[in-house]
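A single protein chain has been removed from this complex, and every other one stays in its place.
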Amino acid sequence: MIRLEKRPQSSHTWSMATPLVAVLATMIFGGALFGILGTNPLTAIRTIFFEPLFGEFAFYYRPQLLVKGAPLVLIAIGLSLGFRAGIWNIGAEGQYIIGALVGAGIALAFYPLDAWFVFPLMIIGGAAGGMAWAMIPALLKVRFGTNEILVSLMLVYVAEQFLASMALGLMKNPEGFGFPGSRNLQEYESAHNAELITGTGMHLGVVFALIAVIFAYVLLNRHMLGFQIRLTGDAPRAARFAGVKPARLILFCLGASGALAGLAGLFEVSGPAGQVNIDFNVGYGFTAIIVAFLGRLHPVGILLAGGLMALTYIGGEIAQGQLGLPSAAIQVFQGMLLFFLLALDLLTNYRFRLTRGEVA
Amino acid sequence: MKLNNFLASAAMVLGLATAAVADDKTKVGFVYVGPVGDGGWTYEHNKGRLAVEEEFGDKVETVFVENVAEGPDAERVMTQMALEGADLIFTTSFGYMDPTINVAKKFPNVKFEHATGYKRAANVSTYSARFYEGRAVQGHIAGKMTKSNIVGYIGSFPIPEVIRGINSTYIHAKKVNPDVQFKIVWVYTWFDPAKEADAAKVLIEQGADVVLQHTDSTAPQAAAQEAGNVITFGQASDMGEYAPMPRVSSIIDNWAPYYIARTKAVMDGTWESVDTWDGISTGMVEIGEISDAVPADVKAEALAMVEAIGSGAYNPFTGPLKKQDGSDWLGEGETADDGTLAGMNFYVEGIEGDIPQ
Partner (left out) sequence: MDLSAINPVLLIASLMVAATPLLLAAIGELVVEKAGVLNLGVEGMMIVGAISGFAISVETGSPYLGFLCAAIGGAVLSLLFVILTQYALANQVASGLALTLFGLGISSLMGQSYVGIKPPATGEIWLPILSDLPVIGPIFFQHDPILYFGIALVAAVWVLLKYSRFGLILRAVGENHDAAHALGYKVVRVRTLAILFGGACAGLGGAYISLIRVPQWTEGMTAGVGWIALALVVFASWKPWRALIGAYLFGGITVLQLNLQAAGVAIPVEYLAMSPYLITILVLVILSADKSSAPAALGRIFHASN
């Protein structure tokens, strides 16, 4: 019989190897799927994974990886702090929307004033908006003990309705002939989150994402708060004896993840997206949860996972355009990748043992 | 807006290179907001794409990407198409407006066609259809055929496009049936079958025996069929599977002639930036077959109206018309100008209720 046994400590080798094995497995099964759909599997896989990085037009796609990956990483870093401590904020999508709305609201209020302070104010507003939205589940949990998973999820839908109301009402572009959607902030110099160096995709959101990765790394490894987070996640009881105040930790983790999600929304609305619209949110908040897990809740892992996720999005679009694959096939492919990564993660903390005889 | 010099020059070099290789083939790209299987808006655009392929055969290559979110994703998909040598790109959703303009700036040699927008450039055309012309015909049939004198209307979002349709329908229903009353429900979605079905059921329960929709799924048709004596009209697509009842006619977005003409223009080197707003006359708006459920005389009148609108003899927005608040809009014989129509944000006199703000 094969028996599963917990490793005394998680395997370093496997933690490095599983992502590679998972990607390989996805290539095999995904390739089979593409084959069934009538596309050459090798061409499809090559298009998705290599075209964006080393293809003819990689000079364009590489910066786009930053644009697509930055919000994912920024949000996932925030979420990972809470996840490590067993605090489950799954409403980042809502915090992302609110951050964008507050930031855009500030910009639109000052329009067309040309002043240096508009953008910094928007950054503060975006972070504060996301944080405030995340504070609702945090405070309810601290005060009433409500489940933060559910409250934060509910607030996503509230935020989406709020977004629709803003895009159709208060923030509607007065020069937009009655169509929904706000003014385009790309055309408002003082509020535009432009590329720092043209053609690199490097906007302030990317910089913030990188800073967040470093910050989270230092926090978790060198700081008392980071120690408390890890301890609470691993051994909640021990943490209480060690003097960790759960309420403080909940407020910090949810607040920080909300602020980062809000920032991601702000950088998106003032940069790549440009405007508040009904469908402004495209699921970054939910995808970031997956990214956080793919990255094993480790800052560097999240950075890589965000890049991988962005790669499958962009490679998937190229495969659609070049090979005529339906977008659903790409979705299935992404789903497979996640399944394999999640399933193989097992090998990091457990090992298989051949045993004889009875099984528990 | 900063021009991305590096990208533009690199793209131009590559563009020239690709042009040299695939000189004889014109490459046309399509960006879709929904899945090609939506049975409505995107489905019809994709039919236009297939018509282009059929028309030009080997001389053309078409590519498309579906389910593209409005915003940065759309911008990337368009850039991708342009980089890979597309000569002409159709972007088929209003929300693609700013991305189209942005990408067009970087690729001055690629032609862009943006559906339903209002921003143009030297290499960006806009095109849209005068769906309200078809609505006039539907209004006539609805006014004649309703027995309860209640007409239900499922609106997507309160934007000029939809409001124009409601006004046009109402004016022509009222003309033939002074007692007609409109019940308007906004569902705040272009495509959500379950919600559309609910909306249709609610309207039917409240007495409507005609249900019009400005949403893309066939769910309202199915709801009407189940209810029995209710008539509907196909929207965007013919929805012919519900003929002869409940679907008695339809407005079809027929993009094929336009797509073929514009592709031809690129091939011939005669392409110019234009603002196209076509209706029945050019076939961009098609009236789907009026089924036998419609009495012969009504059908004849409806066809006569199609003819009159198509020939330009009749404009659906011809005065005297007043706005909802009773103020004058168009005098006797006066017709609406395109500017007012494009930004229409008021109901005409007689429609009850407010446009949601």
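The chains carry the letters A and B, assigned in the order they are written, with residues numbered from 1 in each.
By definition in this document, contacts are C-beta pairs under 8 Å (C-beta built on N, C-alpha and C of every residue); 3 or more make two chains touch, one makes a residue touch a chain.
From a predicted model like this one, the values you see are computed outputs, not experimental measurements.
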Identified contact with the non-displayed chain, of A:38, A:145 or A:243: A:145
Touching the absent chain when the full complex is considered, from A:27, A:48, A:289 or A:314: A:289
Positions on chain A where the hidden chain makes contact: 4-6, 37, 88, 90, 136, 140, 144-147, 149-151, 153-155, 157-158, 161-162, 164-165, 168, 286, 289-290, 292-293, 326-336, 338-339, 342-346, 349-350, 360
Contact set of chain B toward the excluded chain (per top definition): 35, 37-39, 43, 152, 183-189, 191-195, 197-199, 201-203, 205-208, 217-219, 222, 241, 352-354, 356
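Everything below uses one rule, namely that only the chains that are shown with their structure count from here on.
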Footprint of chain B on chain A - complex, ascending: 56-57, 59-60, 64, 67-68, 164, 168-169, 177-181, 184, 186-187, 194-195, 198-199, 268, 272-275, 277-280, 282, 314, 317-318, 320-322, 324, 326-328
Residues on chain B engaged by chain A in the complex (per definition of touch): 1-2, 4-7, 10-11, 14, 29, 35-36, 63-73, 75-77, 79-81, 83-84, 94-95, 98, 102, 118, 157-160, 188, 342-345, 356-357
